[in-house]
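Below: one structure, written as structure tokens.
One protein chain omitted, others in place.
And now, chain A:
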Amino acid sequence: MSIDLSQFFEVFFEESFEGLDTMEAELLNLVPGEEDLETINTIFRAAHSIKGGSGTFGFSSVADFTHVLETLLDQIRQGERELGTEHVNLLLKAVDCLRGLLAALQAEQDPDLTEADSLRMQFESVLGVKSDSQESISQSENQKPDSNTYQIDFKPHHHLFKTGNEPLYMIGELQELGDLETTVFYDEVPDITDLSSDECFLHWRFFLNTSRDESAIKEVFEWVEDDSDITIELCGGVFTDDDQISISKNSSDNIPQAIETETSKPVVVVPTSVKSPSNPISPAASTNKKTATTPESTSIRVGIDKVDSLINMVGELVITQAMLNQLSEQEITPATITSLQEGLAQLAHNTRDLQENVMRIRMLPINFVFSRFPRLVRDIAQKLNKQVELKLIGEQTELDKTVMEKISDPMVHLVRNSLDHGLETVEQRVLAGKDPVGTVTLNAFHQGGNIVIEIMDDGQGLNTQKIRSKAISNGLISADNSLSDDEINELIFMPGFSTMDKVSDLSGRGVGMDVVKRNIQSLNGSVEVTSAPGVGSTFTIRLPLTLAILDGQLVKVSQHTYIIPLISIVESLQIDIAKVSRVGKNLDVLRLRDEYIPILRLYDIFNHNNAIESLDKTLLVVVETDNQKVGLLVDDLLSQQQVVIKSLEANYHKVDGVSGATILGDGRVSLIVDISGLIKLSGLKKPGSQELSLEPSVALEAL
């Protein structure tokens, strides 16, 4: 029989990676000196499963390496060794290393063992042992070609059957080792009245002529050596007949059950020919190359409940469709029109439900991202010599998988910054009268159609004064600016800030924040910061739940319909011409309460010809992005609806000022306005500069 083990590889890799995640998470939970046995058991079990699986499936490099960590964990588990921080550190490194080994194996590459070997040496020096992985390999290889005869006496204790062992099968195994002569003794079988079928009263003497050595015989009785008296002796090559009762040859393959034979007359069972052991198969060496899976899995696991609800919805949809179909065959009367409208309403309802549920399939708990932070925070805290507690809130909040993958890096950046620059050292905290252990909190929750992720620290907060003076010396703002603290804090997201390496020492928040912001914006999201001196800072990331669907406001510009993301819209109003003033060459600004809102003419930007003569009583949609408000001049407001976003880049090419396209109900294509792109396109400067000026507008060529 040959079994292709490669069919189990995918499952093995999947559960091994899960096991490593578990190990990492539990290791991070361990507090040396206060460790909880169940936590250690969980870690041990994960390591143990990886070792068992990798050994079985032929990944010996992983099995050998896991062996040392398992040994260490076992010693800790058994209380033979106290857990120290250095052990946790080593084990965490081992987890990383195993991830690498397994990823390479999964990609069917030869893993690089340099790190594994060096870590194994560290483990061995902790354990004080040499590697014993070579020990048990060549045992069976020194078989002697010449054969010997052994006399084997096998006297099971009466309770043998209660161990689940069966002497008959052992006799069968002995037969497979060579020529066997068997004698059975029934002298201990009691009278029929005292006989218990639960017990074994027989015992045996065998003469086995075999080319195998004694260990092979011992192996047959390995499970019962404590439940029987066994002697194995080498006798000089011939059978010596002793006080055996009778010998008969029986070539039948059907060996009667020993339990039945004990009541009958002495029986000796000596089948002459026994099939040789079936062909050995190479353990997992037959690596099947057909499934060349990439390490990054492109599939997602979906709960059965989600699939079930989808199936239900599709069922509903089919019923509605049948109903509409039936109506279409009827004569049109006012009554059928009413039914038709009802049917359509139901169809709309079903479609929306279906859409929501399909989206849910791509939704995963944000814990997939959060779970990497305990490790990250621990490592950075150790490096910075700070004490940090990480709190995770809202780990079950669900988010689209594609958004999740892209938000991870910006979050890492923000968390790292919070630890590095936000939190003070233990001494500083004590001096400030704070808890020596700083806290970083990650909080995720839903708000409307968005997910909000907060990264909070209870550190020193942003140093507004220093940011301000730096921004002035950089020329980002002028010395006599009148920006609020919040507005100044926002400056850390400006590109000019991060490129100056001195800034990070001053403000502490400079490095790469513009990149963070850009990445988040590319997800149609936003990030902002609030901070209080000595109390801490909070970064708030707002993201759409999915990148595939957007809540949009349809607007009419000339003869065309554009879509403005609802999330950016602050308000829509009719322009009061008295409040409009012209700044510079051709920029109009509207005074709205205490603010001046630059007016962007969409028809101008998108090159539609019928320009609106007067601004009076025309509609302005005030939108906000990056804390900057602008007004978009439109002809009319149409409906609000969810639109399915189609990529322009994928289907056409990138167009400035437009983030994507969608297909409207009437089949026309409509463009989705990209607010920050639009501001860039119009040449408006960011806030902070004293004047807003419009540089010569860049004409949009392709559309």
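Please note the rule applied: a contact is a pair of C-beta atoms (placed from the backbone, for glycine too) under 8 Å apart; a residue touches a chain by one contact, two chains touch by 3 or more; residues count from 1.
In this text, contacts and distances are computed from a predicted model.
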Name under which UniProt lists the unshown chain, selected from "Sodium:solute symporter", "Two-component system, chemotaxis family, response regulator CheY", "2-iminoacetate synthase ThiH" or "Y-family DNA polymerase": "Two-component system, chemotaxis family, response regulator CheY"
Touch criterion as defined above, residue of A:115, A:166 or A:454 at the omitted chain: A:166
Listed residues A:52, A:303, A:436 or A:683, member touching the removed chain: A:52
Touching residues (missing chain, whole complex) on chain A: 1, 3, 5, 7-9, 11-12, 14-15, 42, 44-45, 48-49, 51-57, 63, 70, 136, 161-166, 169-170, 172-173, 198, 222-223, 226, 277-278, 280-281, 283-284
